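Here is chain A:
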Amino acid sequence: MSTSEGLLRITLEFRGGAELLFDNVKKHNVKLPLIDKTWTLRNLLLWIKENLLKERPELFVQGDSVRPGILVLVNEADWELLGGNDYVLKEGDTVLFISTLHGG
Partner candidate 1 sequence: MCTATDNDYEESVQCMEEKPSHNLVGALCKKCGNNKAEVVLRVKDTYCRQCFIDSFTHKFRATLGKSKMLKPNDKIILAVSGSPSSLAMLQLVKDGIEITTPKRLQCIPCIVYVDEGAVLGHTYEQRQEICISMAKITKKYGIPGFITSLDRCLDISSSHSKLCEELHESMVWHVNEERELRLQSLFAQLKSLSSKEDLLLKLRHKLLFSVAEELDCSKIFVGDCATDLAVSIMANLSLGRGAQLPYDVGFCDYRHGKTKLLRPMRDFMKKEIAFYMVFKNIGSVSYPTLSSKVDPFSSIQRLTEKFITELQKDFPSTVSTIFRTGDKLTSEGTRNVECKTCLLCEAPLDTSKQDSSSMQATEFSQLISSPMFADVKDLLTHSSSDLHSNAVSSMGDSNCCTSNYQCTCISQNQLQKLDFEQIKENLCYGCRLIVKEMDSLDFLPGDITSSVKTEIMQKQLRKEIQDFLL
Partner candidate 2 sequence: MPPTLCFRNCGQRAVLKRPKTGDALCKECFFSAFEDEVHNTIIQGNLFKSGQLAAIAASGGKDSTVLAYVLKLLNDRHNYGLNLVLLSIDEGISGYRDDSLDTVKQNREDYGIPLKILSYESLYGWSMDAIVKQIGRRNNCTFCGVFRRQALDRGAALLKADVVVTGHNADDIAETVLMNVLRGDIARLQRCTAITTAGEGSIPRCKPLKYTYEKEIVMYAYFKRLHYFSTECIYAPNAYRGHARAFLKDLERIRPSAIMDILHSGERLAVREGVRLPARGVCERCNFVSSQPLCKACTLLEGLNRGLPRLGLAKSSKAEQMLETKKRIITAPDF
């Protein structure tokens, strides 16, 4: 691992109104603890729900995935090309969530 303190550093971005659920902050630099697990997008979503989401979690997460209508891009590429929920995050990744739903 390239990380010094057992942390995974990634950037999260929210657009298209999704930022409204995160105190209107569009960009978040986060550090994820690397304790005996790999960080998949699925795990990340759970982490976001627990740690970052300010309100109305049902408007962002549905089941173990994002709510239909929210697009996910990793380093500006479609997550469908990366295995979707099973993609394993790497140091420095940028994960972008774009809501295509009306009003975010």
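On how the list was made: all candidates are chains of the complex that A comes from, given by their letters.
Basically, a residue touches a chain if its C-beta (ideal position, glycine included) is under 8 Å from a C-beta of that chain, and two chains touch if they have at least 3 such contacts; residues count from 1.
From a predicted model like this one, the values you see are computed outputs, not experimental measurements.
The contact partner of chain A in this complex, picked from the candidates 1 or 2, is 1. Listed in rising order, the residues of chain A touching candidate 1 in the complex are 15-17, 19-21, 55-56, 59, 68-69, 71, 73, 76-78, 80-83, 96, 98, 100-104.
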